[in-house]
Structure formats: C-alpha cells, structure tokens
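Here is the structure we will look at, set down as structure tokens.
For this depiction, one protein chain was excluded, whereas all remaining protein chains were kept in their positions.
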Amino acid sequence: MRLALFGGGRIGRVHADSIAGHPRAELAWVCDPMPDAAQAVAARHGATATADVDAVLADRSVDAVVIASSTPTHVDLLTRAVRAGKAVLCEKPIDLDIGRVDACWAEIGSADANVMVGFNRRFDLSFRELRDRVHAGEIGRIEQLTIISRDPAPPPAEYVAKSGGLFRDMAIHDLDMARFVLGDIVEVQATGANLVEDYIEDCGDIDSGVVVLRSAAGALCHITNSRRCTFGYDQRLEAFGSDGMLTVYNQLPTSVRYAGPDRTEAARPYLDFFLERYGPTYHAELDHFVTAVEKGDRPEPGFADGRAALALADAAEESMRSGRTVRPS
Amino acid sequence: MRLALFGGGRIGRVHADSIAGHPRAELAWVCDPMPDAAQAVAARHGATATADVDAVLADRSVDAVVIASSTPTHVDLLTRAVRAGKAVLCEKPIDLDIGRVDACWAEIGSADANVMVGFNRRFDLSFRELRDRVHAGEIGRIEQLTIISRDPAPPPAEYVAKSGGLFRDMAIHDLDMARFVLGDIVEVQATGANLVEDYIEDCGDIDSGVVVLRSAAGALCHITNSRRCTFGYDQRLEAFGSDGMLTVYNQLPTSVRYAGPDRTEAARPYLDFFLERYGPTYHAELDHFVTAVEKGDRPEPGFADGRAALALADAAEESMRSGRTVRPS
Amino acid sequence: MRLALFGGGRIGRVHADSIAGHPRAELAWVCDPMPDAAQAVAARHGATATADVDAVLADRSVDAVVIASSTPTHVDLLTRAVRAGKAVLCEKPIDLDIGRVDACWAEIGSADANVMVGFNRRFDLSFRELRDRVHAGEIGRIEQLTIISRDPAPPPAEYVAKSGGLFRDMAIHDLDMARFVLGDIVEVQATGANLVEDYIEDCGDIDSGVVVLRSAAGALCHITNSRRCTFGYDQRLEAFGSDGMLTVYNQLPTSVRYAGPDRTEAARPYLDFFLERYGPTYHAELDHFVTAVEKGDRPEPGFADGRAALALADAAEESMRSGRTVRPS
Partner (left out) sequence: MRLALFGGGRIGRVHADSIAGHPRAELAWVCDPMPDAAQAVAARHGATATADVDAVLADRSVDAVVIASSTPTHVDLLTRAVRAGKAVLCEKPIDLDIGRVDACWAEIGSADANVMVGFNRRFDLSFRELRDRVHAGEIGRIEQLTIISRDPAPPPAEYVAKSGGLFRDMAIHDLDMARFVLGDIVEVQATGANLVEDYIEDCGDIDSGVVVLRSAAGALCHITNSRRCTFGYDQRLEAFGSDGMLTVYNQLPTSVRYAGPDRTEAARPYLDFFLERYGPTYHAELDHFVTAVEKGDRPEPGFADGRAALALADAAEESMRSGRTVRPS
C-alpha cells in the first residue's frame, strides 16, 4: 500500500517512520508547505517531497493519506482526501471547533467509514489489555474508572495560546480513553486550576484539571491532569468493577531498583513523554489502519470517536466555566 | 488518668481495649443504656458498668470521657460531659445535622478546646507520614490529592437508612483526610451512583461517589468512594506536588508473593476493614488524647474539624442534588 | 500457667513482655545472677526477682521456664529444669558445642518432648505462610530455596569472639529455616569472606558467608549472609518449585512511596533488626509453647531441631575450612 504524509513536523516524522517500517506500506509522498521540512522527511525514506496537495491527491497509486499537519489544516485536507477516494488517518483533533467538525462530517457523509482518528493510546499494549480484560468480564461490571495523566513539562506559551485549552488539547486523549473503556458518556463535570506556570494563566488556560464523567451504562470516571510532572510521564489507568480491579501502572526504563541507607526499592523516573512511552503505539496504529484499508474494514477509532472526544472536551470547558454538570452535545 | 466510656458496642469495645492497654490510662466506667453491653465490656477490663450518665459525670475522679455511643446521642453526651468539666474524645460524626452541631458549639463555647473528634485515620502511620512529608516540603507545593476509599462490603439496610448518606457516613473520613493534608476547602463538586446494591437506592442513598474539592490554597482534591470492594479494604492516598509525589499504597497481611503459570508477583487480598487496617490508629488516637489532656494541650482533630468535615459532606450532598459547584458553609 | 524466666537481658525482656501479655500466662519469677537486671524486669511485671535457680525450680506452682540467659548457661539450666519437671522454652542455641548438646540430650532422654527451642522466625507470619503453602503443594515439588539474611550492623568484637562464629551464631536461624521448609539436610557446602570489619577477622571469624545445602528429598538450598546491611534488616526467602514460586519480600515500616526528579516508587529502609522485624514472632512462639504445654503436645521446634541446626552450622564451618562438601553428623 502506498501512502502520502501531510506534515513534516515532529509527529509527521513519527508517522513517516511507522510507514517506512511497515512491511506492507510504502511512503510515496511527503507534503508540507515548508519545502525543507518535506524534503528532510522524504529523503530519509525515499519518498517524493512536495508542497502541492493536489498533486498528491491526484496520484492514483496512493491508497491512503496520513494527516499530521497543523490542526487548522485537518478539516480541509481530510475532506479533500476523502473526496479523492483516499483512506485517511488523521491526527487528533479533527478540529478544535465542533461546528467545523460537524460540517466536515456532513460533507463526507458515509465516507467517514474510511477515516481513522489518531488516538494512539488506544494501541498501547497495557491500556488495550486492560480494556480487553474489562470487556471480557474479568472484573464483572465496571463501576469506576480512574485516569491519571500528567505531562512531564508544559508546552511553550505560543503552543498553549493555540491549543484550544487543556481539555481539548491534553485531556482529549483521556476523554477518548474513557470512551474506549466505558462507551458513551452522558454527563460531564470539570474544574481546573492554575498552579504550574503563570504564562498558561496569561493565555487564558488552566494547567491542572479534574474531569468527572458518567457513562450511559452508569459508571463513574475520574480524570486528573497536570501540565507538569517532575518524575516523568505519569500515565495511569484503573478500572474498578463488581468483581475486582485492573490497574495500568507507569512504565520504567529498566527493571533496576536501588536500596540504600535512606531508601529502598527505588526505581528511576518513569518513561518520559510520548515518543518514549507511546512510541510503539504509532506502529500498531498504522498497522491497524493499513490492515483495515486492505480488508475494507472500518478502522477504529473513527470520525465519530474524534467528534465525541471533542464534544466531551467542550462539555468539560463549559462545566468548568459554569460550575454546573453538563450533558455533552 | 481515669476515663469513662459511653457505648458498649463494636466501636466502644475498640476504645475500651485502647484505654485498658494504655500505660497511663484506666477505664473506670462503661456506660450504656443496654446493661448487658455495658457489663460485658466493663467486666473485661475491671471497670464499673452503668446505664446512668449522671453517675458517671458526677465521678470527680474521672478526667475524661470517650463517646462511642450511637450518633444521635453524641451532642447531648458531649455537652453534658463538657459542662461536667471532662475532656471529651467523641466518635465521628458529632451529629448528622449541622444545625445541631452549631448549637452544641455555641453551647460549649471555648470549652471546645477540650474536645477531640475521632477521625482515627489521621493517626494511621502511613497517612500521617505522607502528611508530615508534604508539610515538610518534600514534594514542593501540593497541587493535587487523590483519595481512594472503598469499603469491603456495604452495611445492612437498617444502618444505611440512619447513616446520613454515603457522604456523611463514609466519605466524611476522606473529607477530613483532605483537610488534614490540604487545610481549608472552599469548593465542592460531587456526584454519585447506585451500582452495588438495590436496597441502598431504596434507602434513598448512593453506593458509589466522587467528590472534587478545591482548597483555599488552590489545590484540587479528588475522592472516589464505593460501598463494596472484593479485594479488601481499598484505602489509598496520593499527593502530587510541584517537585514530586507521595503515595500511600494499600497494605497486605504478609509480604508473600506467588508466581506461577498464569500470574506473577501476586499478593493476598488487602487488609480487611477498619479493625484490621486501622486497629493501631485507635491506640495512637487515644494516646494523643491522653497526652493532650495531661499537658493541657488542645487535642487534634478538634470540634471545629468535626464540624468542617460535616459541612463538606453537606456541600457534597447539595452539589450532587443540584449538579452545581457548592461552597461549604 | 505460671512461668519463670532465666535471664534479664535484652532477649529476656522480650520474653518477659510476651509472657506478661499472654492471656493465659503469668510471669512468676525472673532469675538472673545480676540482681539489678532481675529486679528491673520483675518489677515491671509484678514478678519476683532472684538469683537463686534452685528456689525457682523448687516452686511447684511454676509450670514452665523460659531460658534466655547467656548461651554457656543453657545446658545446665535446661537439664535442671527438665529434671524439676518443668516444660522448657530455651533460646537458641542449646550450646555452641555439639558434644555438650548430645550429652544433655542423653541426660534428659525422652523428656526432650517438653523442650522447645527458640527459633522464633518459624513464627513469622510471612515465613510460616510460605512454608504452609509449599507444604500444601501450591508450587508442586520444591526444588530450590533461596535464603537471604543480612544483619543491619555487626555486633561488637567481644560478642563476635564468643559467638561461635557466623555460621553458629547468625546462619543458624537460616539453617533452621531451611529445615523448616525442606526437612532433613544431607549435604553442606560453605564459604565465607571478610569484607565488613577488620575486627571480625581478628576474632578469627568471617562476616560474609554463603552456604549451599541439599535436602534428603533432593532440593537445593542457598543461604547468603552478611553482618552488615545499610538499608535495614534484609530477611528474604524464596521457594521455587515444579509448578511455581513463593517469595517472602522484606517488610517496610509504612506503605508510603516517593516519586521525584531522580527516582520513583522509593520506599523507606526496611524494618530494622529483630525486635522490629520479628517482634510479633516472640508472642506467637510463646503462645505455641503455652498451648502445647497446656494440651500436653510436643512443642515445635524441639530439642532435635536445635541439635540439627547446630550440626549444620558445624558442617558449614568444616566445609569452609576444608573446601569440601560435608555430610552433617
């Protein structure tokens, strides 16, 4: 299968590596408005660099595209790629504005079956194992889900300013994880605080957040976020059910522990940030996408999942502003 | 120091054992309207059994009383004991009705300095160590506190009916723990669910709850409760700060682990329920009380702490009913 | 049951506390050649102090004695107490000279049924659970046993000089543990080293040791000892079998863990030394003794167990000196 990549930035390079490393995929094009960025990525994997979207979409040998460009370009590229008959793997979020997302969805209609949204954490081995074991009934009926998700360090002010806010930019992964494990969400409560960096508050954003969800099946979910964590990338999940509990603990770089006069069983800091902790998920995500396209299956998570996570982030934002429980749209 | 005990039930017997085992305390009276209950406890420790409150309070050799009778009797006994010049260790809650608590407080005035409220978990070695290390600055500024608190099995319907509800009966310990670590609380959000037993819903109560708090200093706190937990008494605490994190994990009966064909590092279920997990806290609590009375110090947690935890439970109840953020009274 | 205690030193005080705290036992006498030592312990528990062994043994109201005096006095006191018809709980070792032990055994004959030897670690909840689960077949046939046993700090030179050497003084507990789990031992290899303190070498003793045992049933056992451990009292046990493994990990003072920029999941140092780590075993040991005496049962570990552990220590010593595998006598 031949793929084209839109976006030659950090996350674009991650996808380029995944495509190049996949036994049944080939990176045909790298498309970026910045020629140098496109060229650097393309050269590494023997692909063709371009800034011309139409040229890429007109290439009938290209089966699928990966959209890893800046967020505001997602909707346009996704729509055009779908119209051009390509399967699409689009980085999250589809857009920060749910109105634009809904308009896009109306536009592509049932072709959403060919769109996958890049919630890569669903492909983490530990999270997926928890989900699968929960769905297999190992802990009975799931009643409570605890998600702890803290980034090692806050992004710079310019990123924060355009990010859509902590709930849409960061918690959205956790909101999708809640849906992945619990299914549909019907109620959202949220609150936030400014504890980490003044410039985040100056951007009108929070740096610490708590979201409480209720699922359609009645389970309660609690998400804790922080933009800064001194001991690594804090990424945990705990499912509590009528018959037991499953926990995903943080992951360590090695299995070495130290004991000495002032401490015992001390491990090193946790795996740092997403390329280290979640690196393998990008390969698994691409493999799922490639396999689904090959088989004509609907890839998951799909457009509807991307839309739903954004609606939950919007609801969290509204709940924080109003101090009220909100039903997601 | 000579002490009198009000209440010969389960928790009364726990206090009787603590008093009898304390090197500087002596159990003089056991007072209970049920003569058999009083007699059984008194006989075990060489104390005098009675149903006559006045006789106990008139005994000038008695320095202090422990109130472990049923909740509706607390305010009356506490007030009379304070008037009689006794120091008082009163089991939580002071009362389920904050109006009665405030009236009691008005009545006793500055004599509240002689009243201690039985939030025994403050005397748990692990929780106290976490609190002390947080206050010593080991994790910098505390930003988030996670409390997970699940009982092994729900109480019977008759207990639930009179309990005041999950927030006032069960979460109140966790609300006090939040205050113990974070200080004053200024905002409360709460929600609940019925997932465990139908009879709890029939009583008009919830069996699963989530409470989110904001402290005066700006920290966020999250409490998760359930009335049932299949793997033991789930009692955890995690403090996240600008420089690190401190976690209190659950406690195991032994340090034995099993590895075999289908699992590794498997421990036994956690210590079960409060007499096993928190047994030592009752001794430490009594020792603090006895020492404070001996020295003329104000014991902690005091009347104001008992009142504050109840106000938070009331606010949680109100937030759950209204779907709004509530400031505690 | 009325008991007399021989020895008012550190370990004597531990036994005095156990006796005083036992619901069916009473400390009648404390006998020590040093009147102050006897008096101090006796006064604390309302017993009578004396230096006169005969007076104690002549007291027909005394059912049993606990021998916690210095090692060279054990055989004499044990023999006289048995002759006087008392049940005996004798601290390990019976004697450092196996010839004297055998002579004592010949002397008391079948009255050894009334003698218990104080290998208190058999009463540790974790070690006993491991043993019971192994014997119940949970890991199939046991094939390998790993014992790691390190003291926090070496004893002073004067103690080392009279100790009988690391194998007889320290490893003897581990040799007994091997027998407790594996049964009879038929082969011993040992080696040692001087790594910790020069004065131990000056005493002609080692401070680090390794012993390898083969049981009659064919299992291999490995013991590692050190006289110094900077992170607490290192006391671990691991049983490997045809179907799985059971491990006793070290024990921590609290369940608090720390995570920060340079480490995660860090616990405090392990419980320090025997009174902290093994305190509860002395109570359980005494309870077993009292119950066995009450019922007329043979208490365990008995005289033969005390003799066998010493024979293994002798064999280890001989193996280390000769560089050869030794069969214990």
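We just call them A, B and C in the order they show up, numbering each chain from 1.
One rule holds for everything that comes next: contacts are C-beta pairs under 8 Å (C-beta built on N, C-alpha and C of every residue); 3 or more make two chains touch, one makes a residue touch a chain.
Model, not experiment: these values are computed from the prediction.
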Looking at the full complex, which residue from A:Val53, A:Leu246, A:Leu286 or A:Val326 touches the chain that isn't shown here? A:Leu246
For the chain not shown, which residue from C:Asn120, C:Ser163, C:Ser226 or C:Thr264 touches it across the whole complex? C:Ser226
Consider the whole complex, including the chain that is not shown, and state which of B:Ser208, B:Asn250 or B:Thr325 touches that chain. B:Asn250
With respect to the chain omitted from the figure, which of C:Met34, C:Ala51, C:Ala193 or C:Ala216 is a touching residue? C:Ala193
Please identify, in ascending order, the residues of subunit A that touch the omitted chain? 125-126, 129-130, 133, 138-139, 243-251, 253-261
For subunit C, enumerate the residues touching the unshown chain of the complex. 141, 143-144, 146, 148, 150, 187, 189, 191, 193-196, 208-210, 212, 214, 218-220, 222, 224, 226, 228-231, 234, 240, 242-245, 323-325
Please output the residues of subunit B touching the missing chain, sorted low to high. 230-232, 250, 252, 258-270
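Note that only the chains that are shown with their structure count from here on.
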Same vs different contact residues, subunit A with subunit C, by half of numbers used: same
Going by C-alpha centres, which chain is most central here? B
Please tell me the distance, in whole Å, between the geometric centres of subunit A and subunit B computed from their C-alpha atoms. 42
Separation of subunit A from subunit C, taking each centre as the mean of its C-alpha atoms, in whole Å: 58
Which residues of subunit C are in contact with two or more other chains? 250, 258-261
